[in-house]
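As you look at this complex, bear in mind that one protein chain is not there, while each of the others sits in place.
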Amino acid sequence: MNRRDFLVAAGGAAAGMGLASVITVRPAHATPVAMQEAIARVVGAARVNPGRVKLDLPPLVENGNTVPLTVTVESPMTAADHVRAIHVFTEKNPQPEVASFRFGPRAGRARVATRIRLADTQTVVALGELSDGSFWSAGVAVVVTLAACLEEA
Amino acid sequence: MRPLWAALSVVALAASAFAGEIPRGERRSGYDFMSRETRAMQDDDTANPAMLWVLEGEALWNRKAGAAGRACAECHGDARTSMKGVAARHPAFDAARGRPLNLEQRINVCRTDRQKAPPLAYESRELLALTAYVARQSRGLAIDPAIDQRTQPFLDAGRATFGRRQGQLNLACSQCHDDNWGRRLAGNVVPQAHPTGYPLYRLEWQGLGSLQRRLRNCLVGIRAESYEYGAPELVDLELFLMWRARGMTMEAPAVRP
Partner (left out) sequence: MASALINVPEKAKRGEVIEVKTLISHVMETGYRRTQVGTRIPRDIIWLFVCTYNGTEVFRAELHPAIAANPFIVFSTVATESGTLAFHWTGDNGFSVTESAAISVE
C-alpha cells in the first residue's frame, strides 16, 4: 500500500472514532401528537375553543434557552366567573408540558409572565381553564435560531 | 503565474488595510443588536438574572474573609462611592506586578495581600458575584482605561492579538468585529465586540460569566487554541478592547443572547 492509501485509511478510522465520541444520543422528543395527548390529559372530554387567550411570544428568538412569555386571559375574575388555570405546552421540546399556573378570584387579573426553553422552531400553545369548566386556547409559531434543550452538555 | 501572484498580494494588502478602527460615531454596544425582549430583560433590575449575582456580591463585600478576618467594606467602605468608576478603568496598571491587571485579578490581589485569603477561581460563584457587584457601581459611566507609557506596550500586544489571524479558521477578531459587524453569521448578528456589560448574563450560558469566558468561547469558535484564564494574552486583549470602546457607556451587568 502506498503512503497516500495508508493515510486515507487511518484518517477514515480516526474520523469514525471521532464521530462516535461526539454523536449526541438524542432523547425521544415530543411531537405534535404528544402535545395533543398532553392537552387531552388536562382537558378530558371537554372541547377546546380558540380565543380569549392572548399568548405573547417573540416570533424570532435569539436563544432558545430563555424565551420570555406572557399569557393573559380575559376574565372578570370574580368568584362566579374566573380563570382557574393557565397551561402551556410545546410541540417539539423533549416533553410537551411547560407549566400550569393556578388562579382564583384573588388574582385580580389572569396574567402570568415567565421565561421558557424552546428546543427548536415550533408552535407553543397556551390553554385557559375557566371556572365554568370551559377551555380556551391560543397558539404562536416561534422561530428559534439556537436550540436549548437539545444542546450538548 | 506572475499576474496571479501580484493579484493575490494586492488582495492580502487590501484585507489588512481594510481592518480599520470603527469610527467613534458608529460605535454600538451589543445592546443595540439584541432583540427587544432581551433588552427589556437587561433594563429591569427586578427581572435581570445578573442581579442575583450582584446581591450575592453585596453580601460578600460585607463579609469578613481570610486569616486577616477583614471584609472588603472595612477598607473600602460603601462600594457605591468607593467602587464608582473602578470597573470602567480596568484593566489598570499594577506597579508591584509591572503589568495591567483586570478586575478579577485586582480583587484576588486584595484577597491574598490584604485579607490573607486564598484567591478565587475564575468563573467561581464568589468571584463572579464580587466582580458583578463592583462593576455595577460603574453603570452609566464612560469606559476610560488609563493609557500611558506604562500600559502602552500591553495595549499594543492586545491590538496585535486582535488583528492576528488565528486558529483552523484562520480568522482575526478584526475581520468579524471591525469589518463585518452588523452582518449575520449562522443566524446571529455579529456585534462590534465592545466589553460594555461585563460580567454579563449570557442566555447561551444560562448564567453569569466574565469577559475572559466570552473570549475563550470566541477562540474555540474559530478553532484556535484557547489561552488559560488569567493569561497575559487575555488581559492584554481586554485592555485593548476597553481602549477600543473608550467613551462608551458601561452597562454592567448586562444580558446578552
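We call the chains A and B, going by the order they appear; numbering starts again at 1 in every chain.
Simple rule for what comes next: a residue touches a chain if its C-beta (ideal position, glycine included) is under 8 Å from a C-beta of that chain, and two chains touch if they have at least 3 such contacts.
Keep in mind that this is a model prediction, so the values were computed, not measured.
**Q** In the full complex, which of A:53, A:112, A:125 or A:138 touches the chain missing from this view?
**A** Answering carefully, the residue with contact to the hidden chain is A:112.
**Q** Of the residues A:51, A:76 or A:104, I need the one that contacts the missing chain.
**A** Candidates A:51, A:76 or A:104; residue touching the omitted chain: A:104.
**Q** When the complex is taken as a whole, what residues of chain B touch the one chain not shown?
**A** Chain B touches the missing chain through residues 46-47, 49, 51-53, 55-56, 59, 125, 129, 206-207.
**Q** Pick out the residues on chain A that sit against the missing chain.
**A** Touching the missing chain: residues 21, 24-25, 27, 65-67, 70, 90, 93-95, 97-109, 111-118, 149-153.
To be clear about the criterion, only the chains that are shown with their structure count from here on.
**Q** Considering the complex alone, what residue numbers of chain A touch chain B?
**A** Listed in rising order, the residues are 58, 60-63, 65-68, 145-146.
**Q** Flag every residue of chain B that touches chain A in the complex, lowest number first.
**A** Listed in rising order, the residues of chain B that touch chain A are 34-38, 40-41, 187-188, 203-204, 206, 257.
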